[in-house]
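A single protein chain has been omitted from the complex, and every remaining protein chain is retained in its original position.
By written order: A and B. Residues from 1 in each chain.
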Amino acid sequence: MASKRQHGVDGDALLTACDLRVSLPADGRAGLTRRTAEVVRGVDLTVRRGRTLALVGESGAGKTTLARAALRLLPEAHVSGRVTFDGCDVLSAGGGQLRAMRRRMQMIFQDPAGSLDPRMTAGRIVAEPLLAHRIGTRRQRRLRAAAMLGRVGLPADSAVRYPHEFSSGQRQRIAIARAIAPQPDLIICDEPVSSLDMSIRAQILNLLADLQEELGLSYLLIAHDLAVVERFADEAAVMYEGRIVETGRAQNLLTGGAGHPYTQSLIDSVLTGDPARRHAP
Amino acid sequence: MSDAPQTTFAVTQRAGPWARAGRKLTRSPMAMACAGVIALYVAAAAFAAFALAPQWQTSQDYARANQPPSLAAPLGTDAFGRSVLTKTLLGAKVSLTVGLVTNVIAIPLGMVLGAAAGYYGRRLDDVVMWLVATLAAIPGIIRVIALKFAFADTVLLEGTPVRVDLGGMAGVCVALSLTFWIGTCRLVRAEAMKIRQSDYVLAARAAGRSGPGILFAHVLPNVMHIGVINFSLGFVAAVMAEVVLSYLGIGVAVGAPSWGGMISAARSDLIVGRWWELTAAVGAMFVLVLALNLLGDRLRDALDPKAGKP
Partner (left out) sequence: MTDRMPLLNVCDLRTVFDTDSGPVCAVDGVSFAVRPGRTFALVGESGCGKTATALSVLALVPPPGRVTAGRVELAGEDLLALGERRMRAVRGGRIGMVFQEPATTLDPVFTCGRQVVEAIRLHRRVGARRAKATAIDMLARAGVDDPARRAKQYPHQLSGGLRQRVMIAIALAAGPELLIADEPTTALDVTTQWRILRLLRDLRDSDGLGVLLITHDLAVVAESADGVGVMYAGQLVETADVRTLFAEPAHPYTRGLLSCAARLGDGRGRFDAIAGTPPDLSAPPSGCRFHPRCPAGKGDQRCGSARPPLCMIGPGHWCACWQCSGDGASASAVRPDGSQIRRGGSPATQPNDGHGQERTDGI
């Protein structure tokens, strides 16, 4: 079973972005048109080892684009700036180096159903990163996949089942098992619980917290639910129209006060969840 | 350890997409009946190929030529005194062989090119689509005829035991498959373009999978259902195309038994009241095509990925 990372000091910078800019083609296919829209406009951020950085903001702010571009998963985008992962430059890394880095950076998506190939069994899905990086023999991969599925709380015979046989929460667990299989350092969680029910959300977030503790993982959490961010994250960065407007410790940032006005407006919009304190009539 | 549920799964039967589709099909009486009919044809054709074919050429008997259906010859006899029933069965062998071989070539070809074009896009897509558009601009049957004539004298692997004479049935199959791959290619390409945008492909790329790996592990399995459905549709089209070609005299070797040939012979026969050859050929063709079409419909329903749990 995986053990806590030994190399690297807890709290050190793991993933840093410096003046990161991402432009996407505004319409049509890349290459056919020169019209681009700058979606990420000069972003600096740092994810520390063993910690969670939350990226908050409304839809369209560029959070998902930022995360995907940092992993070089957007071939049609034009990316400039600097992104370093554990000291190595990500944006200019060659094929082999990039693949080695990919193994240590994994991703979890918002829609659990869409992120699992409906024609593959859970076991094959979880073993896929191991296969892609040629880790272990087939038997070892199978065993590790089964172990990961058990680690995330799925029943013993899950490995031969197909995604449609699982509930939403369980599918997200499969996605998490897939993410931790290659023993990564960093996991980017793109709205991992937004489409799940309330009670399942809590289970999944607790699972992620446990895994972070046990495996020394770092998370870049993209979320729009401020209350979840306050409970889960160490640091937070508020994004608005492609720029980071405020960063800091999550708990301090989100208790309001003398922060950026946009952050304050986000905080003000949150429903209190208390019938005695409704929004102003 | 998280407070996760240890649920048991309600269904214990195999739940793979093909297993589910198979169950849906077996539950449909119509599908099973059609499958039975097709199986009967295959059995009859096999029987004809092995038991009846050897004596075909030597069974001419002019004394018994042109007899209407009777107990001795259930479907009558043709101009050479041969049993029309035997001729129909041998024709079935020809039709089924053409249907099978044509699609075995056309469908994989269309699927691979379509998937690659849809997934990779850009240059590869341009090239494939140019090829498709160019070929599709020529009307179907003319395409087939042109290709058939082009291959008329070609003999592959001359001198080896696997000598393939493209002048006859092989030529029909190749000509038809080079024209049928287009439909599958277009459909698969459209689906591959959708799959390319899906989260699970993105997850595979994030996991470190390479392009060809994703193509074979994720794209092709998710378009396989299109291939299967098009196979059943293509089978019908190939059978009918072969009949047309043989009718025109440019199908399988002239004189060899085939339904098209039988229909062609009827042009002169009907005037003198000899209806049995035409009826046999048309009737056999009608039943086979009907069964294939109905089964194809059921297959499409069963394989519909949006249908959800059984």
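Going forward, a residue touches a chain if its C-beta (ideal position, glycine included) is under 8 Å from a C-beta of that chain, and two chains touch if they have at least 3 such contacts.
From a predicted model like this one, the values you see are computed outputs, not experimental measurements.
Trainee: Please identify which residue in A:Arg142, A:His224 or A:His260 touches the non-displayed chain.
Mentor: Answering carefully, the residue with contact to the hidden chain is A:His224.
Trainee: Taking the entire complex into account, which one of A:Met148, A:Leu205, A:Leu221 or A:Val238 touches the absent chain?
Mentor: Here the residue in touch with the unshown chain is A:Leu205.
Trainee: Using the document's contact rule, name the residues of chain A that touch the chain not shown here.
Mentor: 58-59, 167-170, 197-203, 205-206, 209, 224-228, 230-232, 250-251, 254-255, 265-267, 269-276, 278-279, 281
Rule of thumb we're sticking to: only the chains that are shown with their structure count from here on.
Trainee: Contact residues on chain B for chain A in the complex?
Mentor: 1-9, 11, 15-17, 121-122, 198-200, 202-210, 213, 217-218, 221-222, 305, 308-309
Trainee: Taking the touch rule as given, give the residues of chain A at its contact with chain B in the complex, in rising order.
Mentor: 29, 31, 68, 71, 73, 99, 102-103, 105-107, 109, 111, 114-121, 128-129, 131-133, 152-155, 157, 161-162, 164-165, 170, 173, 175, 178, 182, 203, 206-207, 210
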